[in-house]
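Just dropping this structure here.
As you look at this complex, bear in mind that one protein chain is not there, while each of the others sits in place.
Now for chain A:
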């Protein structure tokens, strides 16, 4: 019987690969009392109830599955460019990449196919890194509070902005920050109700405007009154030229 099986599978499987390894699936059982040997070429003898007593060897529905390799066939935000080889958990690969058609299986043909495409003159990719778009999105949504002294005189410099960015959870080097064209100095409580933007350059390529507001900080009786959800409040532009741009930037509602 197995002879026929192998012959048939040979005729059927003209395709690229054969499964060399047996796949272990859900319940793998074993007889506790195997039936006695039967005559060669004969039928197995009549089974008794004890021959149906099974022991569970393995339940593969609870064992860890192997990772699946896929190749992206288009740019996916936050993941990679077309032709990237990903190694993913099988469920995620199947549900999020293979079924929507964002990726193909990393079969030998597909690997060779996408290698060939890589050797071609590469079209300049839109973004400097797969994460650039996501970072741009985060920064454009940010309302950066620049905390300055209410008592001591100061002039706004890039390192102030850098520090504020770090407090907000973004590591931005000073050379990536383009300051507004006017000199901002204080303390000046009029600035408290104004806003402006700085431009941040990501990977020396993408530029994104970040909305900034100055907060005058002091302790004790000098301290300014607490405001509820001040980041949602629309404010006036400090520099009239920036007003149009600030208008177009979405503010959290």
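Criterion: a residue touches a chain if its C-beta (ideal position, glycine included) is under 8 Å from a C-beta of that chain, and two chains touch if they have at least 3 such contacts; residues count from 1.
Simple rule for what comes next: contacts and distances are computed from a predicted model.
K.L.:
For the complex's missing chain, which UniProt name, "Ragulator complex protein LAMTOR1", "Large ribosomal subunit protein bL28m", "ferroxidase" or "Metaxin-2"?
P.N.:
"Large ribosomal subunit protein bL28m"
K.L.:
Looking at the full complex, which residue from A:65, A:141 or A:166 touches the chain that isn't shown here?
P.N.:
Answer from the full complex: A:65 touches the omitted chain.
K.L.:
Among A:26, A:204 or A:253, choose the residue that contacts the chain missing from this document, as touch is defined above.
P.N.:
A:26
K.L.:
For chain A, enumerate the residues touching the unshown chain of the complex.
P.N.:
Contacting residues on chain A, toward the hidden partner: 1-2, 4-5, 8-9, 11-17, 19, 22-23, 25-32, 34-35, 37-38, 40, 44, 49-50, 52-55, 57, 60-61, 65, 68, 90, 93-94, 98-99, 101, 105, 107, 109-110.
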